[in-house]
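Note that this complex is displayed minus one protein chain, with the remaining chains in position.
Here is chain A:
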Amino acid sequence: MLNADFFRRWMTVTAVSVDREAERLTELDSPIGDADHGSNLQRGFTAVTAALEKEAPDTPGAVLALAGRQLISTVGGASGPLYGTLLRRTGKALGDAPEVTGEQLTDALRTGVDAVMALGGAAPGDKTMIDALVPAVDALAESFAAAKSAAEEGAVATTPLQARKGRASYLGERSIGHQDPGATSSALLIAALVEAAGE
């Protein structure tokens, strides 16, 4: 069973990964975006960590809802509402249970990913975070490690795609050949599940 501590660890491990990879995320965002993805997410997850410490939410759903709220209000770029919606909707789907099963997390995360697709209008293959998240959720039933691999493979697989959403889509064919920064940071989020679980 996964309790609030697990979800707090998930968020703090993500914050550490984002910190570590911020430069790389911003580099990926330079040729096809506005070179702020790393710093934006860094600001967001720093706020998440601080809010979790201060408010100490005591259910999985409350942890993710608070984290999502922080991302929406602090990131400043499109990744704020997108990641914020992902975590908030996932948290909402988990309800107020003190512990949840892996299966419940999988279902909730699927609800969150669906909400992101509805908000941003992106579908798989559009070269967005969805390309890492959808395969990750599909693999989550198997294990966190499988989800991590699927997300990382999904992120790498965005390289040959042409962007159809967001600022990168203005570049048309010139967006081809670059790995999508949003899919890359989504893979960090999913990878953090493994570490949070101590696997």
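Convention: a residue touches a chain if its C-beta (ideal position, glycine included) is under 8 Å from a C-beta of that chain, and two chains touch if they have at least 3 such contacts; residues count from 1.
The rule is short, and it goes like this: contacts and distances are computed from a predicted model.
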* Any idea which of "ATP synthase subunit a", "Cytochrome bo(3) ubiquinol oxidase subunit 4", "PTS fructose transporter subunit IIA" or "L-lactate dehydrogenase complex protein LldG" UniProt assigns to the chain that's been left out? -> "PTS fructose transporter subunit IIA"
* To do: For the chain that's not shown, point to the residue among A:N3, A:T46 or A:S73 touching it.
  => A:S73
* Asked: Which of these touches the unseen chain: A:T49, A:T85, A:T106 or A:S186?
  -> A:T85
* Asked: Considering the whole complex, which of A:V16, A:A97 or A:L119 touches the chain not shown?
  -> A:L119
* To do: Go through chain A and note every residue touching the omitted chain.
  => 34, 36, 40, 69, 72-73, 76-82, 84-85, 119-120, 166-167
